[in-house]
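Only one protein chain is missing; all other protein chains are in place.
What follows is chain A.
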Amino acid sequence: MTTLALAGVYRSFGPIEVLHGIDLELHPAEVHALIGENGAGKSTIMKILGGYLAPSAGQVLLDGRPVTYASGPEAEAQGVVVIHQEFNLAPDLTVAQNIWLGREMGGLFLDHRAMREATQGLLDQLECKVRPDARIRDLAVSDRQMVEIAKALSRNARVLIMDEPSAVLTHREVEVLFRQIDRLRSQGVAILYTSHRLDEVSHLADRITVLRDGAVVRRAGRGELTEDGMATAMVGRDLKDIFPPRRTSFGPVALEVRDFHVPPLVHGVSFTLRRGEVLGISGLVGSGRTELAEGLVGLRPHHGQILRGSAPAQVRSLPEAAAHGIAYLTEDRKERGLLLTKTLRENLTLSTLADFGAPIISRKLEDAALTRAISDFDIRAPSREMAVGNLSGGNQQKLLLAKTMLPEPEVIIIDEPTRGIDIGTKSQIYHFIDRLAREGRSVIVISSDMPEVLGLSDRVLVMRQGRVAGELAGEAIRETAVVRLVMGTSEEISQNA
């Protein structure tokens, strides 16, 4: 028995066909994982399932009967609910107002208390500490995701479609999410789940469908496909070397940080970084990782010592950080990293524009820099004049990396290098990072992606509540050790470190 299914679905945008005859079945009380690289067609499939797009040919079947929804809300009325990756929340409304938007309780006058209490109930289920009266605007990204999930729970969904719900969640929140998914599954809900984290997929999914270039290339049941097998099926080639081989020799200390504070979030952090070394920083979102990085490049007020080589460096602003050869690549490429409506060239040179001629900017120099960036970082853009917002996430990230590397910094702090990026491009970015280290630069990688931290780092610094909880090097870098430090269940390691 199937709840929701696609039968021979095709979809074209203009002359380009992006889905070529997809068959997909969602069964009650099952988690069905849909995986594939960016651009494989996952989003289009989810939009068709959720009633946001109509198929060009083929059928959507609900309980075996063909349906055509006029809109997403109409699909929701039938119990098909989508949790979007791009949040559909009104930033100035409260959590409760958002959850009940369009379905407010009460008659002529709204029953605020009932809605608040129901919201509190939903948030309690999710172990989410957000208040129902909090405004969305004031919430962290991970809390917004939880609100989005709470909203979906409130709709008594029969089919739940989750578009990378874990991408912005912390380890602990992902665990809560998984418990909720288990609960919903046992209640008979059919769940479609997408994620770039293959460990999640093998943990959760009862059934896996692998997409490549708009077609299903592999179907598997639980346990039939290893993570390597999934990656190989998605990419279509063997991916033995997702991570570059580890580096073995390091130069002298390039950066030393002593007793560094970024009030009110980071306290007394000290560490060193050698030339040619990749230092991973792990920790929950909110553990002060990003604030530490932003403090180190002068984006936040701080006190404490920064030494470059053996000379003290004063870094009160980004230009001062650049002068000391320190660069920062933000975790938020769409809101802090790139101007989405501008072209590749304008984005590439924005932070180093003074090097491209004054007072008149030399278009020729800029174009040359872009040509070099495109070849150095394998940026695939259909046109150099297109708006960066129309590039895929992976190519945006490569462009952002090129922009950060333009002033040739010696210390590069990369915050979430591969968030929301497919496995093929991820691997490419890992090799770029390795190349930077082998050129004698020092790289700090801040990441919530555990395999990434484990696979890339020569040394791992774990942060918890604004302090260094511990440091691991060499063979000691193991997932269990990192997780223990992240969660704060192993005091003795942090003392020995």
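Convention: contacts are C-beta pairs under 8 Å (C-beta built on N, C-alpha and C of every residue); 3 or more make two chains touch, one makes a residue touch a chain; residues count from 1.
Note that contacts and distances are computed from a predicted model.
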Candidate names "Fluoride-specific ion channel FluC", "histidine kinase", "ABC transporter permease" or "MBL fold metallo-hydrolase"; UniProt protein name, chain not shown = "ABC transporter permease"
Ask   = Taking the entire complex into account, which one of A:Thr2, A:Thr343, A:Ser392 or A:Gln465 touches the absent chain?
value = A:Thr343
Request  = Sort through A:Ala322, A:Leu391, A:Ile412 or A:Val460 and give me the one touching the missing partner chain.
outcome  = A:Ala322
Remark   = Per the touch rule stated above, chain A touches the missing chain via residues 299, 317-319, 322, 328, 330, 335-343, 346, 350-351, 353-354, 358-361, 385, 387, 389-390, 403
